[in-house]
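Note that this complex is displayed minus one protein chain, with the remaining chains in position.
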Amino acid sequence: MKKIERKDFLLLGGGAIAGGLTGYVFSGAPFLSFQWLVEWTQDQYVPTKGEEKYLQKLCEYCPNKCQISIRMIGDRAVKVESSNSCCPLGQATLQLLYHPERIKTPLKRTGSKGSDKFAPVSWDEAMKDISSKVNKLVKDNKADMIAAVNKDYSLSGELLERMIKASGSANVYYESSEKTIAQGALGGFAEYDFANTDCIISFGAKLLEGWGNQCQMNQHFLNWKKKGVKLIQVDTNCSTTTSLADEWIAVKPGTEGILALGMANYLIKEKGRTSGAPNFAAWSQIVINQYPLAKVSQLTGVDVKKIKELADTLIQARNPIVVAGKGSKGVSSSSVEMQAVYGLNTLARTGAVALKAPAGMGAIATTGKAPAAGLDDFIKNRDFEVMFVNEADPVYKSVLGKNLAEKMEKAFVVSITPLINDTALYSDYVLPSISVLEGPDSNNAEIVKPYKQSKHAGDIIIGVAKLLEKAAVSFQWNSCLEAMPGAGQTKNVTAGFAFNAEILKNYLNEYDKLMGSTEFPMALLPVELPYVGDGDGLAFPYVLKTIDRHTYSQGKLWVLINRESADKYGVSEGESLDIISERGEIGSVKAHLSDIVAPDVVGIPLGFGHLAYTKYAEDKGVNAKEIMSDKLDPLSGSANWWATRVKIS
Amino acid sequence: MNTLVKSVIDFIVETYNSYSKSMQIFFIFLAVNIFLFMVFAIQILFWGLGYTDMNNIFAMGVWIIGDLGLVSLGGGAFFTGFFLYMLRVDKLEPIINSTVLIGFMCYLFTFVFLVFDIGQPLRAWFGYAYPNWGTHLMPQSMLTEVVFCLTFYFCVLCVELIPVVLRHKIIDAIPAFHYIGHYLHRLMWIMAAAGTFLSFFHQGSLGGGMWDVLYGKPGWFRAHHQFFFMAIVAATAGGTSFMTLCPYIAGKVMKKEVAPMETFQTLAKISGAMFIFYTTFRIYDVYTMAAKYVPSFDRNYLDIWGGYYGIWMLVFEFAACFTAIAMLNIKKFRDQEKFMVIGISSGVAAIIMSKLYVVLHGFSIPNFPWKSFAAYNPTIQEWFITTGGLCCMIAIYMIMAKWFRLFPHLDKHEHHAE
Partner (left out) sequence: MNTNETHVTQENKMKRRWGMAIDLDKCTGCGQCSIACAQENNLPIFEDDSDQPKRVAYLELMKVTNDRDAKYPNVEVTFIPKMCQQCEGNDPSNPKPPCVSVCPVVATDVGDDGVVSQVWSRCIGCRYCQVSCPYEARAFNWWKPRHEGSFKKSLNSDVSVMSRGTIVKCTFCSHIWKRERDKAVAQGITDINAVLYTPTCASSCPTGAIVFGDLNDPDSEVSKLSKDKRAFRLVHTIDEKPEDEKKRLMKLKDYPNPKVYYLSSRQWVRDMMRFK
């Protein structure tokens, strides 16, 4: 046998290796192993599969009571569709339903207020503790120290109001909206017959951007287009509403009320219109004396001819509506303005506007001191020892939020909310509520069980009320479903409206004083993004995707400044600014130059600057309300934050 | 094991100490860059391209500029090879090894940068397995053409590089390798021909074709043959300048004559001629863009030169081109070393600027009238991966120059000296 020499061995070995490698490569094995490696390193999540079905449910969040269809895959809700798809809630609801930061159980504060330290407790324990605090105050004849802040006139809002009033306190307040401001200024909130009107003059109410009941407003908008209904928007800054309206009357900042008074002057003096409401004589006297058209034109920037034209359009319309309440989701106004704008409705003798007030859910004896005029008045001038906050965020949304937080530190606060927000930080108990998709509806359809231990806010309130010695008797329902039929009742209070000449007397003087301030030459006007609103939307990641780069970008909030003003004040595009008002300073924000805002105006987005509201909303930008005017309106008790004057640096 | 490591470390320290102070600082600089390159490479590969300043508007950045530049300048390899092996311009013989090595490294690092630049490096092989071919074996996607031609050309370069490596004293002593090296050298002309053929395709497609087919983007679209061939000419012009510049700098650093001045001058002459060709072509290109192509988008040529990457880029490029033409074509200038160096540097700068303008200017142009010009600020990760790559190339070049027979002229010189 021939000896295998090293050379041969090397050749054989080399050949074997070469052959093996070639075979391996051409067999595709390395490609397949690469493919496997790609898939393994990506570790992409695969959503759990399940049976697909569409379940129907009534959404009872607002009086519209839309039928919604929820696409389920197994037990997961993946898509919400509604029959009229007008509701903005629908799409974002799933993000609340499955938000990882949802509160699972009732929480009791363990650290200091504002430290965000809570420990879970049972419902029984929480309710017992809460009710005992209320019972004690009632027993000690200090019922007035019990207060509540509601978000709006919903079922749970009415139930909470009933509970507080039945305990002997009249201190129930609602977050600033066109309804609450109107309640103070007009004695009731305006119900507009948008479906049957032929002409709408809106004074700063951004009807197409989230104002009022957005669902209904969208339907009305389409109707108006079809029927050729005229929409005239009186507003300072350009927005979607001014662009889609048939006409935009641009007014100088803060002069919407003055324009309305100018129109009233014309209608009273030259068209001989009168109103039957009490105090009209005194009111109209001031209007005639102080608001001649030339002066109004000079103050508002609208020429006399246009003012007359506008007033003529109003009275020539068959069924006109004049809308009061500036803003979209965050509404603020002065009572003078509300009365002036509403007053135009009475001067036009329209049948399309009525004043309604909540009728409550049955009689209860209310004792106790008269309440403050509004929430901001209460925060500034009153004290409380127990406060209930129902799905609201007054520490964030009120301009006096910081003052409220300070007072909350010394009081016992219960916050009902599904996510920890700025107000919950200052609460002693945080009770988790549910999203509109959870729990049964009036047809007893339950699609999704309430998340962990959360409950419907109404059920929470009924639960607490039944443990209150004094209030329990007023609560004959066992669940909010039972209470639902009796909720939402209103009564017509149109006849109850009265003009107030006292507040009108000094309006112009005060306006002149405000405008005369050389230290603060610019007006700070809020700008709202449809989904972010007054701050509620920012907790949802998909909402973050709708925010454009001149509102919030790369960690900085942007404000809008008119190009002419930018020249005047020496501001360039993208420059960092601080905004300073009488109340303080916020910064830094970046400036975007655009003629969408009027000269001498800083347009600042609302909804940013939360201290707590899930990681998606926290520490993004600044909260404009911190420096907005806290001057309280005597009738509505709310701060008119559209009247803020600032300077930039 | 320990002794091996120790001897390697001793060797490195000894070599390091044998150099002057300024060279030592330079080595530290190289080492730091390469180290940071590796650190950031891991970050980018594992945690994603989010760490760069590229975004949905400015989708490509430093690495693509690097790729375009490397491929274009590395294209000098094919052209030099073409002249030496096909046209038998023997004066180029002394620097052909350096040229091949530079070409090899340029293409190698093109692939390296590309690996970082694509979002899924593990799927890079899809380009070969699922190519976007159109009809009749014509690639429908320019990138398919790029991928295949670059790969084949890289293989050609590898084969061309082998003899350079094999000439090392120790390796050359082994008869088997000596024969392989010798025969490869005889077959070099086939490699050069193949290389030239392939280079036409990938230079044209990567430098030009890839951009001029984008019919939706006003900064890039032109007639295909126009930009395609212009890119090839750019590669011949800039590449040859680059191939002259690198060994020249090496010679200055090593303080030796790595190649006779005639070699540099020959290559510079070729480069100068190609620059005339390129500049003419470029003027035609700018003219048709302004008169025909950009207006077909209903835009104005001068308006799209807004933003940060403005018309100064074009001005600079032409200035550099004309300088190169003057310095390299006029014999009086070319023969003077100082002016020749200015000429070839301008040439390289002109081509680099043309690649910069393709990427920076092209991406910054707004697509909608309400959007503004975009800007691009590369992040630290992008910078260090780029400079790290370049430092790797410099390091490899220096190693080859010192320990391998990169410059055969040096041996002759030493021979003569003895």
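Order of writing sets the labels: A and B. Residues in every chain begin at 1.
One rule holds for everything that comes next: a contact is a pair of C-beta atoms (placed from the backbone, for glycine too) under 8 Å apart; a residue touches a chain by one contact, two chains touch by 3 or more.
The model shown is predicted, which means the values in this text are computed figures rather than measured ones.
Note that the undisplayed chain, when the full complex is considered, contacts A, B. Which of A:277, A:523, A:543 or A:559 touches the hidden chain is settled by the complete complex: it is A:543. For the options A:552, A:569, A:613 or A:641, the residue in contact with the chain missing from this view is A:552. The missing chain, though absent from the display, is touched by one residue of A:239, A:300 or A:390; that residue is A:239. From the options B:15, B:43 or B:132, the residue with contact to the unseen chain in the full assembly is B:132. Not every partner is drawn; the one left out touches subunit B at residues 47-50, 52, 54-60, 117-120, 123-124, 126-127, 130-132, 134, 140-144, 146-147, 210, 213-217, 221, 292-293, 296, 298-300, 303, 363, 367-370, 374.
Remark: the residues of subunit A touching the chain excluded from display are 42, 44-50, 69, 73, 76-79, 81, 83-88, 90-92, 94-95, 97-100, 102, 208-210, 214-215, 218, 221-222, 225, 238-240, 242-244, 248, 250, 529-531, 541-550, 552-555, 562-564, 594-599, 615-616, 620.
Note that only the chains that are shown with their structure count from here on.
Chain geometry summary: the mean Cα position of subunit A and that of subunit B are 59 Å apart. If you check the complex, the residues on subunit B that touch subunit A are 120, 122-123, 125, 129.
For subunit A in complex with subunit B, the touching residues are 31, 34, 37-38, 41.
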